[in-house]
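Missing here is one protein chain; the remaining ones are kept as they sit in the complex.
Entry: chain A
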Amino acid sequence: MNVTEDSTEQSGNSLTRELTQNPLKKIWVPSSTNGLPDRHISQRKVCMTNCPTLIVTVGLPARGKTYISKKLTRYLNWIDVPTKEFNVGQYRRECVKIYKSFEFFRPDNEEGLKIRKQCALAALNDVRQFLMDEGGQVAVFDATNTTRERRETILRFAEQNGFKVFFVESVCEDPDVIAENIVQVKLGSPDYTHCNTEEAVADFMKRIKCYENSYQPLDEELDGDLSFIKIIDVGRRYLVNRVQDHIQSRIVYYLMNIHITPRSIYLCRHGESDLNIKGRIGGDSGLSAKGQEFAKSLGQFIQSQNIHDLKVWTSQMKRTIQTAEAVGVPYEQWKALNEIDAGVCEELMYEEIQQRYPLEFALRDQDKYRYRYPKGESYEDLVQRLEPVIMELERQENVLVICHQAVMRCLLAYFLDKTAEELPYLKCPLHTVLKLTPVAYGCKVESVCLNVDAVNTHRDRPSIMFPNMFEYMITYYSHNNN
């Protein structure tokens, strides 16, 4: 195919916009003539959806709606999709200060119905604010939503505001599962602080009954135009209808991979390495003498825990593999678990980085989550690289992950719902194993220090920063490095 050249343009300036590299994230963006970043070009944000999404749970009480809502919210926030859950039960508790009994939920209780509708509308109002004014991308509307009429109200609300709607219904008739749910999360609810266990269970069962008669589950035919996933019997079966876009596809994939079988996840770093002792970051060195001692202790600790069917994962770096070797069971090497790539700063000491790259060093402290090492990675990049690891951890049962400081911080942030600000400063010392056990709506953490000395590799956020001088430095930097 022939293309005629425009002979009037010069070779050096034939592009309309120059590119500069944003000093923090090392992203190339077009700049205006004074060398400063101009319009922001879209980055691969994990979930490109062109409008906010409202996820609506559906199901009788004690079917895991809140569990799913919280877990999904945690996952979406971790992969950088601003998400918030809105639990209508909480709105009800704020409105009706003291819960008396299940009678509140009786379908013939006019007063109760009025209050409940008000609460739902108040919650939807807050949803609108979150999605329109607060930069939210996904809102999870956690309530029973068991009637078609209620769901219609929500659909109309979403349509008025230009939100997409995706329903997540949990259907379960297994009495054991329901009983377990009630014990785990309902008995500890503020509603039942004044009851003993028997009373609480009896009342709660009657509460469920109040919803049962008017429950209209999502139907393949009648609701064929809606987008939804029906989760049956805690994940034994799924019915998925009309997935509209990328974020819904990711949500479905996530929901189909989580389970509630009791298990524990053990996180630890490799044993102390030779480079650790020298105060150098990154690299691919072997274990120091103390590190080898830790590896042995780890082996003994794991043995003593008597863990059923334990999987062991390491990175592809020597120090984690040496550590795993001492545990004495088969292990899998994941490249995705490799330590953050410090690019040009690999194997340097912090003092050397400060000397050779003072601006980089300052930038990192300014925004440690998004800061990308030159020719290296950022914590933000790490999270994206670790997403398949998290997905597989969700699928698995008992797993020991032997990894690295930055990697462990990212994984821990996922399990403990830490923000992007907190994540890079989570304390993950050497020679300490964290045992995470899902419990109720969250995660119990037990920290086991294996009593083998090691250097401290944790660097807190420095207290002194100069914001204005900083802006000047960025300008200076981009002028002089174009």
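Here is the rule we use: a residue touches a chain if its C-beta (ideal position, glycine included) is under 8 Å from a C-beta of that chain, and two chains touch if they have at least 3 such contacts; residues count from 1.
Just so we're on the same page, contacts and distances are computed from a predicted model.
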Using the UniProt record as the reference, specify the protein name of the hidden chain from among "Small ribosomal subunit protein uS2m", "Regulator of G-protein signaling 11", "6-phosphofructo-2-kinase/fructose-2,6-bisphosphatase-like" or "Delta(3)-Delta(2)-enoyl-CoA isomerase".
"6-phosphofructo-2-kinase/fructose-2,6-bisphosphatase-like"
Which of A:Ala326, A:Leu386, A:Leu423 or A:Leu436 sits in contact with the chain that's absent?
A:Ala326
Per the definition of touch given earlier, which of A:Leu24, A:Leu155, A:Val183 or A:Val243 contacts the omitted chain?
A:Val243
Kindly state which of the options A:Val56, A:Ile182, A:Ala295 or A:Leu363 is in contact with the chain not pictured.
A:Ala295
Out of A:Thr197, A:Thr261 or A:Gln316, only one touches the absent chain, namely A:Gln316
Touching the hidden chain in the full complex, which residues of chain A are there? Just list them.
1-3, 5-6, 11-12, 14-17, 19, 21, 26-28, 30, 41-44, 48, 220, 224, 236-243, 246, 249, 252-253, 256-257, 284, 286-287, 292, 295-296, 299, 303, 314, 316-318, 321-322, 324-326, 328-335, 375, 381, 384, 392, 395
